[in-house]
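The complex appears here minus one protein chain, its other protein chains still in place.
Then we have subunit A:
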Amino acid sequence: MELLRERLIDCGWKDEMKALCRAHVKKKGRNNVTVDDLVHLITPKGRASVPDSVKAELLQRIRTFLMSAAL
């Protein structure tokens, strides 16, 4: 979990999401936005923009773990 977070920060994904949120809040006004709004807005974009390299790395790790756990 920590590794995923680290990778997402490294590749700038977190900053991109932050920027999206900021833009949205600026548009709507600071007091008119809730956490739910932001999550709803970000989730599809976020899921789509995770870099393939990150996905690949995490999948690899999961596979390795499963194989080692299955033995």
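The criterion applied here is as follows: contacts are C-beta pairs under 8 Å (C-beta built on N, C-alpha and C of every residue); 3 or more make two chains touch, one makes a residue touch a chain; residues count from 1.
The working rule: contacts and distances are computed from a predicted model.
Undergrad: According to its UniProt entry, is the unseen chain "SKP1 component dimerisation domain-containing protein", "AP complex subunit sigma", "Ubiquitin carboxyl-terminal hydrolase" or "Alkylglycerone-phosphate synthase"?
TA: The UniProt record for the chain left out of view names it "Ubiquitin carboxyl-terminal hydrolase".
Undergrad: Just one of A:23, A:39 or A:56 touches the chain that is missing; which is it?
TA: Reading the full complex, the residue touching the unseen chain is A:39.
Undergrad: Need a quick check: the contact residues on subunit A for the chain that isn't drawn.
TA: Given the touch definition above, subunit A has residues 2, 5, 10-12, 15-16, 19, 30-31, 34-36, 39-40, 51 touching the missing chain.
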